[in-house]
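Apart from one protein chain that is not included, each protein chain of the complex appears where it belongs.
The first chain written gets the first letter, and so on, giving A, B and C; residue counts start at 1 in each chain.
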Amino acid sequence: MIARTLEEALAPITDGCVLAVPREASGVAMAATRALIRRGVSGLHLIALPTSSLQADLLIGAGCVEAIETSAVSLGEFGPAPRFTAAVTSGAIRVKDATCPALHAAFQAAEKGVPFMPLRGLLGSDVLAHRKDWKVIGNPFDDDDPIVLLPAIRPDVALFHAPLADREGNIWIGRDRELATMAHAATKTVVTVEKLHDGSLFDDHLLAAGALGGLYVEAIALVPNGAWPLALADHYGADAAHLGEYARMAASADGFAAYLDRHVYAQRAA
Amino acid sequence: MIARTLEEALAPITDGCVLAVPREASGVAMAATRALIRRGVSGLHLIALPTSSLQADLLIGAGCVEAIETSAVSLGEFGPAPRFTAAVTSGAIRVKDATCPALHAAFQAAEKGVPFMPLRGLLGSDVLAHRKDWKVIGNPFDDDDPIVLLPAIRPDVALFHAPLADREGNIWIGRDRELATMAHAATKTVVTVEKLHDGSLFDDHLLAAGALGGLYVEAIALVPNGAWPLALADHYGADAAHLGEYARMAASADGFAAYLDRHVYAQRAA
Amino acid sequence: MDLPLISIGTYMPNAPRDALQTFRDEELLADVIAGLISNARHVAIGASSPIPAAAALLARQRGRGRPYVSLLGSRRQNFFTDGGRELFDCAGQGRIDVFFLSGGQIDGEGNINLVGIGDYARPAVRFPGSFGSSYLYYVVPKVILFRLEHSPRTLVEKVDFVSAPGTSADNVYRPGGPVALVTSRCLFAFDRGNRCFELASVHPGHTVAEVVENTGFDFDHATQVPVTRSPSAETLRILRSIVAPQLVEVYPQFAAQVFGVRAVA
Partner (left out) sequence: MDLPLISIGTYMPNAPRDALQTFRDEELLADVIAGLISNARHVAIGASSPIPAAAALLARQRGRGRPYVSLLGSRRQNFFTDGGRELFDCAGQGRIDVFFLSGGQIDGEGNINLVGIGDYARPAVRFPGSFGSSYLYYVVPKVILFRLEHSPRTLVEKVDFVSAPGTSADNVYRPGGPVALVTSRCLFAFDRGNRCFELASVHPGHTVAEVVENTGFDFDHATQVPVTRSPSAETLRILRSIVAPQLVEVYPQFAAQVFGVRAVA
């Protein structure tokens, strides 16, 4: 359950697999992301729940991604995601544009073992127009009330970073409940954590309230500072200087290559 | 937000309202239930998420309930719920029989603002046969795949008992997440709590992980031991001797009346 | 989710119930059920099911930690943190391999009735309700029916109300269903293809004739029906020394009566 190395924990993430990752605020496994790039993973179908930032931009820039389903990819305060933008305008990747609640609902459909979930909104938008995999039906409980149905999203693997795990494989996720939904929806879940908790998280009812059961977890790697340069809520902030440096370097293909050499292949902070 | 008295907090629970209550394990507001009986509330449409025990049996026996939607009413180790059983066999109340995951899903539909949720199972059962308000459609994402749709349940009021509240109206519910779903689904939520927390639950990220935001909460009453004689998980156990006494007395209408006189109208432990 | 246990009297440590038997009925039943669980990945146990709970913990001990056991009602042997829905969501994901159901009535086609006897609107007898059966019976691959009371009143030809059917039409999503029915008298295996029960073994001290007489539905049985294998000394050791203490949190009364084990305050 607790892997000896980060690389060992990442074994379930194979070329071409459907990989689910969380939004920047919920615990992004950045060290694991750099390790995947070093390994040369390819053909990923990335699904962001419901958005992504540096993680998607790095994987796309490094050529690991064939398609991405997301509500947005952006560096937030640091501007647009340059490699995502370049890959889309050049046609290097396929984008399945969604909207945040549609991704949450589609993961919840998989979590609940149902083939679809309904969602309001969307009607008349080009988001819906470009999603041939979504359907519109008449609400059977009312007259002339069209509503969108979204097929369940069952990723092969969910990957995230969390503050704490115990040796039974239980993970402390706190308020970021969509991490539980991701794990419930995915076939396998890989988690990197800041530290290991002695004893069971279920021995303390305060900790248990924020826990995800080990049954859902395939592999765990201990990676202190594993979200760097992004923040881990309530634990550490983002490395603004580094993110600024990334935004500047990644603005060009050459600059991005130099960034990879310096911060990914050189294994610094990985 | 924090009511001066239990009775004041219960004002939103009016005659004939649709009242949602949780299963025995999740925090049942028993002191509030006795107060409602003393007030003589009537015509309640009780919805158990997804089952009930002493709470439903008391309200039904006292004549407060017109209809109940539930997956079961039972005293568990203490046997069948005698007043529920008597009321059903005598035709004194209407029962909408459901199954646990159907009630969870229907509350989640209201939580998500959608008119319905799909659910597997149920096909060919008499549970489905007797629910004219449920519909069967063909899964639009597959051929010849019938599936049940459940309409959203939006109760007028949700009522439960929790360990902790702060003065901003935030409630600590811990692992019992269906209490959050109940509150999200209901128009108003009334909560009784064991004690008041100084400061905000959101100042401590361990506590925040188990919190329900005050936006959803209409009224709070401080009622120590408010789940008695039922248990409050991680805080106190059930009063087995009292529950045994209840099961014996409630076996007959006269015995039940004597129980009400002794334990409800006399206001002991209320 | 079982109905109240038949009375099992008080326990005299290691004293045989009779000259032929050095174990208790509950120990035999737990051993039988543990055999049915075998090497499943995850077994969940509903409320008021001490014997299935003992069986699951026995299987986990034999499997050195596998299956993963979720005891509802326990805070220590239960990893669910998403409220009451997580059990059902987990089953819907295909992550629960074995579950236990019972019924006020169970019929020969594996239909179970947890609602009532007589007309639905005005039943002569009302049971608590269907609980999760109308869902779990469909999605859990191995559902073990457990009903101690083996009589024409409980094992009927046709249930008055179908909380959940034993089998479904081909177009119904149904990865799960019944695999066996365990009673105080015998073990039935369920044949999904032929939609009927077959008598697999009769518990020590009981006979086929007695089973036929006390069963309200027809069932297949071979000319020679084996006797249910008695629990081995090792099994009894595990049940009494390892499983019993784990039961105390959720089933203190049962642990005390059957195993003479009490909670240490």
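Here is the rule we go by: contacts are C-beta pairs under 8 Å (C-beta built on N, C-alpha and C of every residue); 3 or more make two chains touch, one makes a residue touch a chain.
Everything numeric here is computed off the predicted structure, so don't read it as measured data.
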item	value
Among the chains presented, those that the missing one touches	A, B
Option from A:Cys17, A:Ala67 or A:Val88 whose C-beta touches the chain left out	A:Val88
Residue in contact with the excluded chain [from A:Gln55, A:Thr99, A:Asn170 or A:Thr189]	A:Thr99
Sole contact to the chain not displayed, among A:Gly43, A:Pro146 or A:Pro224	A:Pro146
Touching residue (missing chain; options A:Glu8, A:Asp133, A:Asp203 or A:Asp234)	A:Asp234
Hidden partner chain, residues of chain A it touches	23, 25-26, 49-51, 70-74, 76-77, 79-81, 84-85, 88-89, 91, 97-102, 104-105, 108, 119-128, 130, 144-147, 175-181, 233-234
Footprint left on chain B by the chain that the document does not show	110-114, 170, 177, 180, 184-185, 202-203, 205, 208-216
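Heads up, the rule we're going with is that only the chains that are shown with their structure count from here on.
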item	value
Chain occupying the middle, per Cα centroid	B
Centre-of-Cα separation between chain B and chain A, whole angstrom	36
Separation of mean Cα positions, chain C and chain A [Å, integer]	41
Contacts with two or more other chains, residues of chain B listed in rising order	105, 108, 119-120, 145, 147, 175, 233-234
Set of chain C residues in contact with two or more other chains	75, 80-82, 88-89, 92, 139
